[in-house]
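Below you'll find the structure I mean.
Our next item is subunit A:
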Amino acid sequence: MGKRRAGSGKGGTMDVDPGANAGYMIAAYIVTAVILVGYALVLWRRYNRAKRE
Partner candidate 1 sequence: MGEFLGVALAVAAKDLRVERRSKTALVSALSFAVLTLVIFNFARDAASLSRAAMAPSVLWITFAFSGVIALNRSFALERENAALDGLLMAPVSRGALFVGKYLANLAFVFAVEAVALPLFVVFFGVDLRGAVGGVILVAVLATAGFVAVGTVFAAMTVRTRFAELMLPLLLLPFMLPPVTWAVQATARLLSNRPASEIAGWIRLLGLYDLVFIVACLLVFPSLMDE
Partner candidate 2 sequence: MPDRVAARRIASRGLVLIALGLVTLAGIYLLALRFTPVERFQGLPQKIFYIHVPAAWCALLAFSLVGIASGLYLWLRDPRLDRFAESTASVGLMFSIIMLTTGPLWGKPVWGTWWEWDARLTFTLILFFLFLGYRALRGALVDPEERARFSAVVGILGLVLVPFVHLTVYLFRTVHPQPIVLKPSEPSLPWDMLRTLLASLSAFTVLLIGFVMTRYGLARMEDGEAESGKREGGDDGR
C-alpha cells in the first residue's frame, strides 16, 4: 500500500499511477450523489404530502 501513496508535491518524483486509489474517488462521488439525491427525494415526498392537505 505504500507504493500507491502519492507524494504531497515533492516535485520530480515519479508520477503516480493514474489508476490507483480509484476506490476513494468513486466512494466520494457516490456518497455525494446519494446524499444530494436522497435529500431531494425527502423534500419531494414532504412536498407531495403537504400539497395534499
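These made the cut because all candidates are chains of the complex that A comes from, given by their letters.
Here are a few things to note about the model shown:
By our rule, a residue touches a chain if its C-beta (ideal position, glycine included) is under 8 Å from a C-beta of that chain, and two chains touch if they have at least 3 such contacts; residues count from 1.
Predicted, not measured: the structure shown is a model, and the values here were computed from it.
Chain contacts in this complex place subunit A in touch with candidate 2, from the set 1 or 2.
The touching residues of subunit A, counted against candidate 2 in their complex, run 4-10, 13, 15-22, 24-25, 27-29, 31-33, 35-37, 39-40, 43-44, 46-47, 50-51, 53.
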